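Shown next, in structure tokens, is the structure this report addresses.
Apart from one protein chain that is not included, each protein chain of the complex appears where it belongs.
Letters A, B and C name the chains as they come in the text, with residue numbers starting at 1 for each one.
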Amino acid sequence: MSFLSILTIFVLAVFVGFEVITKVPPILHTPLMSGSNAISGITIIGAIVAASSGAGLLTTVLGSVALVFASINVVGGFLVTHRMLQKFKKGGPR
Amino acid sequence: MSFLSILTIFVLAVFVGFEVITKVPPILHTPLMSGSNAISGITIIGAIVAASSGAGLLTTVLGSVALVFASINVVGGFLVTHRMLQKFKKGGPR
Amino acid sequence: MNPGGYAVTVAGPAGGAAVWVDAAYLLSAVLFIAGLKGLSHPRSAVRGNLLGALGMLLAIVVTLVDQQVMDWIWIVAGVAAGSVVGAVLALTIKMTAMPQLVGLFNGFGGAASILVAGAVLIQIFGVGLGGAETGELQITIATVASGLVGAVTFFGSLIAFGKLQGIVTEKPVRYPGEQIVKILLLAAALFVGVLIVLDPSQVSYYWILVAIASVLGIFLVIPIGGADMPIVIALLNSYSGIAAAATGFVLSNTILVIAGSLVGASGIILTQIMCRAMNRSLANVLFGGVGAVIEDASQGDVYAGKVTSTSAEEVAMILKSAQRVVLVPGYGMAVARAQTAVRQLTEALERDGIEVEFGIHPVAGRMPGHMNVLLAEENISYDKLREMDQINPTFANTDVAIVLGANDVVNPVAREASGSPIAGMPILDVDKARTVVIIKRSLSPGFAGIANPLFAADNTLMFFGDGKVAMDQLVAAYRDA
Partner (left out) sequence: MNPGGYAVTVAGPAGGAAVWVDAAYLLSAVLFIAGLKGLSHPRSAVRGNLLGALGMLLAIVVTLVDQQVMDWIWIVAGVAAGSVVGAVLALTIKMTAMPQLVGLFNGFGGAASILVAGAVLIQIFGVGLGGAETGELQITIATVASGLVGAVTFFGSLIAFGKLQGIVTEKPVRYPGEQIVKILLLAAALFVGVLIVLDPSQVSYYWILVAIASVLGIFLVIPIGGADMPIVIALLNSYSGIAAAATGFVLSNTILVIAGSLVGASGIILTQIMCRAMNRSLANVLFGGVGAVIEDASQGDVYAGKVTSTSAEEVAMILKSAQRVVLVPGYGMAVARAQTAVRQLTEALERDGIEVEFGIHPVAGRMPGHMNVLLAEENISYDKLREMDQINPTFANTDVAIVLGANDVVNPVAREASGSPIAGMPILDVDKARTVVIIKRSLSPGFAGIANPLFAADNTLMFFGDGKVAMDQLVAAYRDA
């Protein structure tokens, strides 16, 4: 993929991000922070690519350690966000 | 450019479009319509490419006619939008 | 990432562009987006439109420099001719004719898409130049889409223009088997499209496709009533964006794709907003054929003996003692070109310390935001132009509501969950004002063709006459009173 197509995708995604995020109300800012943090764990894709490249033990190890970190970020992030969001309910306390 | 990069760009641009346009207030809907219409005259780029390809008289003529149509759309569209928008003023009539 | 299974690198006209061209295209995409964002407030709207124009200029200049232009004469002649026509149209048109002008421009955009896609097809597959060993599918499918959508846009827009301009009948043209005819035309167009994809060297098929799609465009719009044209134009606006994006896929050109999809999204959203404001589905607008004036038998009963008519002098007297006046303009104000008189009345009232605001219904007039443009032209501050949700709670504290050439958008029948065509459409609650003055020429119904019980309400005074004449009388009477 050419550098400029990827740059174009980057710029458009930043626009989408700004527009979508500014619509999140303050009440949900903590879940937004943890949820978007979970999405940043997308580096897990890169970790898989690195760990499975078969380019030598070093890259496999680096990739695998990255995989551990990224998995913590992804699994922990989505789970804790889910845990928080489930609590947001309408209607009085029972 | 690969089909999928261009498709990705398309999808992201549609998202940007939806988010940005939904923020335009009703008071500006007519200028929005004529202004976005002017932007759709971007086909003028395609017309230039076609008219200047040198692939034969037929394509040159087709491209040039397209150029006329597209120029009307672009120039007329932006101009009429400008004319309308200039009228929108704050403060009482003088 | 280079796709392995399905290589689609596009050769063809745009194959040799340099990185700086793509960078410039990215910049103009950003300018388009920034421009549309500017339209989110009247304050920044002028600059937004200029940013959009700048983006367009940048894209054009870069393309001109990048292309090894053979015959400058063709390019210059084409651009010059188009620019002059566009500028003259834009600068001379009356603001009241704005809807048809946008429709016309829109059609031209569609026409350009047809021709560009056709030229590319000839160039790649017909003449044999350029050669498209790879990516044929993307190019051919996108070409078919450009031609189909472009032709529907072009001819659909021409008909819409004609209806609004009075060249084509405003009435919905309906006939038995109407839907079947449209479906057959679409099927035929798609069939030819498939043939093109299968054998793109048969360039003549492309023109057959365009011909069928043109007929389809005409048949799609002609059965729709004149009052629904704004929706048709917004939808065709969306189509012209889609056609541009499809041309972008043909040329593998990002700026066409981005700009086209922005416009596509814009048109769809405006269409939705209008449909929602009328409480109708898009399918109903396109295929339902509302807009024929249905004769309402019970009309006499509704009004019988209950309508109070009034004069300019009486209205002027009532206004003199008012503290707050709300003006509700509608289609009739545009037809009568009464907006100057409206401004004069506003100024006169405000000179006497009377608060004046405008209640603007989202589908008043012939286009979304149409009333705003007409009133803005008269230098009326956009602060005073209130949306429905803002103005409705204030009618209870309003002394006089003047309804000028509006009908359906103030019809209380819409609030009742009956089977009437406008049931459920949100309306302006003018009937909550102390006195309602309605200026129109007769008791005849509005676009929806139904009687309006508001005309017979106790607090309603009917001021019969042409909008402009009546307003002029009113201004004079108010000054004398």
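Brief remarks follow.
Methods note: a contact is a pair of C-beta atoms (placed from the backbone, for glycine too) under 8 Å apart; a residue touches a chain by one contact, two chains touch by 3 or more.
What you are looking at is a predicted structure, and each value in this text was computed from that prediction instead of being measured.
The missing chain lies against chain B, touching residues 1-5, 7-8, 11-12, 15. Touching the omitted chain from chain A are residues 1-4, 6, 9-10, 13-14, 16-18, 20-56, 58-94.
Everything below uses one rule, namely that only the chains that are shown with their structure count from here on.
For this structure, the chains sharing the highest number of C-beta contacts are B-C. A separation of 41 Å divides the Cα centre of chain A from that of chain C.
Each of the following residues of chain A touches two or more other chains: 1-2, 5, 8, 12, 15. The residues of chain C that reach two or more other chains are 1-2, 29, 33, 254, 258, listed in rising order.
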